[in-house]
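Quick notes on the structure that follows.
As you look at this complex, bear in mind that one protein chain is not there, while each of the others sits in place.
Here is chain A:
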Amino acid sequence: MFSQSSYLKRTIPLFIQTAGAHRKPRWLPVAKSKVYRIPKRPTTSEEERVELLRLHNNYKTQMRAIRRFYHEDMIKEKSTKDSASSEMSQQLEADEWARCFELNEKWNAEISAAREERRKLEIAKLEEYTLARMEAKDKELQIKIKKASEKIREQKELSKTFITPENLDEAIDLAIANPTDYNYAIDMKGMKFEGRDTIISYPKEDKNVAAN
């Protein structure tokens, strides 16, 4: 009937998945095991049937009335809209606009007042903060100056002992008169012998101890 290639060339898929995809396709026959199964018919008592009929009749009547009401309502609304689109509605719209504008102005004024107040507070806060910072900086600077002046005073005191061209000769004489020698030697025991030309001599007792 159909060749395989014709199936493959189809632009539309053979089976389209729909919401009812979980159902058996309509053209499939009844399953073999279910052929003689007769489903049980739902039964309603006569009493219930009459009651339901009555309820449904009532419901339908009421619903018809409701539907008609809404339909008439819609028609009425439509007609009023069409007729009033000229002057009445324009006037109404203008009034609405004016009302909205006024309200908006009022809100804007309120908000601007609140903003002003807030800005003032913010500026005051900022000023306080800046002043505090400046004060702290000043204090720091003062402390620094104090330290520096102290140091200068110390150096001035020290400067009395400095060697200057005036007292250079004196200083040289003094240095020659008191030579200092920083050389020293250390023996195995850790004894320190200062001076370059000192003769090493141990005390006598130490010698004995060393001999023993």
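One rule holds in what follows: contacts are C-beta pairs under 8 Å (C-beta built on N, C-alpha and C of every residue); 3 or more make two chains touch, one makes a residue touch a chain; residues count from 1.
The working rule: contacts and distances are computed from a predicted model.
Think of the chain that is not pictured: of "N-alpha-acetyltransferase 38, NatC auxiliary subunit", "Small ribosomal subunit protein bS16m", "GCD complex subunit gcd7" or "Geranylgeranyl transferase type-2 subunit beta", UniProt labels it "Small ribosomal subunit protein bS16m". Contact with the chain not shown here comes from a single listed residue; of A:Val50, A:Ile66, A:Leu126 or A:Ile152, that residue is A:Ile66.
Of the residues in chain A, those that touch the hidden partner chain are 18-19, 48, 52, 55-56, 58-59, 62-63, 66-67, 70-71, 73-75.
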